[in-house]
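Beneath this line is the structure, given in structure tokens, with notes to follow.
Partial complex: the chains shown occupy the same locations as in the complete assembly.
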Amino acid sequence: MPITAQNIYQNLELVRQRSPLVHNITNYVVMNLTANALLAVGASPVMAHAPEEVEDMVNIASALVINIGTLSRHWVEAMFKAAGQAKKKGIPIIYDPVGAGATPYRTRTIRELIQAVPPTIVRGNASEIMAIADDTAKTKGVDSAAATEKALDSARSLCERLDCVVCVSGETDYIVGKNSLTMIKNGHSLMPKITGLGCTASALCGAFAAVNPDHFAATTAAMAVMGIAGEIAAEHAAGPASMQVNFLDALFTLTGEEIQQRLKIAC
Amino acid sequence: MPITAQNIYQNLELVRQRSPLVHNITNYVVMNLTANALLAVGASPVMAHAPEEVEDMVNIASALVINIGTLSRHWVEAMFKAAGQAKKKGIPIIYDPVGAGATPYRTRTIRELIQAVPPTIVRGNASEIMAIADDTAKTKGVDSAAATEKALDSARSLCERLDCVVCVSGETDYIVGKNSLTMIKNGHSLMPKITGLGCTASALCGAFAAVNPDHFAATTAAMAVMGIAGEIAAEHAAGPASMQVNFLDALFTLTGEEIQQRLKIAC
């Protein structure tokens, strides 16, 4: 059954009502934006990375989001511990493989993490998804160097192998599930000019997956909400910084009518 | 003697004139906002957490603010060192027990820190203050799960035991001193939708305590300035992000007249 604007709005309303606690182990660059975006969408963010406490934090959380944007040894240790506990507890686990393919350390870490604890959802740009799936991809820093479409094969293979939802985000966002594919064509060209909107999308996937056991629908809803808020934000933006302010405000005020009017979804 | 709008404005003017150096060991999520809020209010922020340098930094600072929002082992080591040196030097020490009660690691760390070096001021939400004072409280992430009023008993007991000022912040902010209680009823419902405004309040307590040896009055002034700037910010906010921009601008431009007109204080 196709996902409608109404479904997406219902997901958003569930996040607002239940305010799920989303535990993030993410990078230094985006922590503030991630926390503010989770608050704006109605969720409760918490950031914790000490090996001494990540399992306890997972125990009170409704989703775990792991982002490898600024890795280091002790953080990697915490990621494995948190992911293991989240799997045991059965809450959704979202991986954001920031910069996979850019350095062997990143590629190796995310692959080992996926191997040890398969995720519920993976969200990355085309080159990151390709870097996880095979050895031939190259990433230019953390931006997408390969056409999103080319990454679809990698996404399908990851989805099959790990039994998870894979989202390849870009101008069009592709959400790949078992035997299903949905495309979201919302968004705006100013969005990649703001650091961390990809990371924000992954965090929102966590918030939506926390309230909707259909993780394919939850990921689709999160990506649609991102794109639509981005379009609304761009209407009165003078550049990327006012765009970011407007984006968070739009997440906070987003209505069912706005989703209905703007949603560009295809299967 | 009751604290007046004029007293509060005098405190703010002192911060602007003296621009005290406030040393923060705080969490990754809020560092940027904390530094900008301290600058906006007229203080000089510095962030430093290496055990190799925290004592030297304390030696040139006028207040030390310790926030446990994103703990890890080396940072805890630095917190103890910095607090010890601040006590030796006699500058105000402010603790912000972010997420106390959420994990044993946080609760244990802040309790040991308080045991080793009693603070000048503690500021937290209701559940955090209760988690420091007794073993029965539970925190939902870093938001307040318990009614502020219920935490007053914990605050009084901490105040007695540690001979410090305790601020329980929430819709009403309670400032608890020896035989004194003041309530600030300023603020706006959008404020908890911005990550780190509680941490900002603790940092401002540091700035105000740096210029006013009456730490009860300094804490009251800091909380009043927070709440009033929040009210002014909300008047033209379209959501939490424009609210944050307006809030920092309002801290920077706050006048004695605005404090006079808006202050809602009670004893």
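Things worth noting here:
By letter and in written order, the chains are A and B; residue numbering begins at 1 in each of them.
Just so we're on the same page, contacts are C-beta pairs under 8 Å (C-beta built on N, C-alpha and C of every residue); 3 or more make two chains touch, one makes a residue touch a chain.
Quick caveat, the model's predicted, so the values are computed rather than measured.
Displayed in place are 2 chains, all sharing one sequence; the entire complex defined by the structure file totals 3 copies.
The definition used in the following text is that only the chains that are shown with their structure count from here on.
Taken together, the chain A residues at the contact with chain B in this complex read 21, 28, 31-32, 35-36, 39-40, 44-50, 52-53, 56-57, 60-61, 74, 244-253. Chain B contributes residues 27-30, 32-33, 69-73, 99, 102-106, 140-143, 192-196, 237-242, 244-245 to its touches with chain A in the complex.
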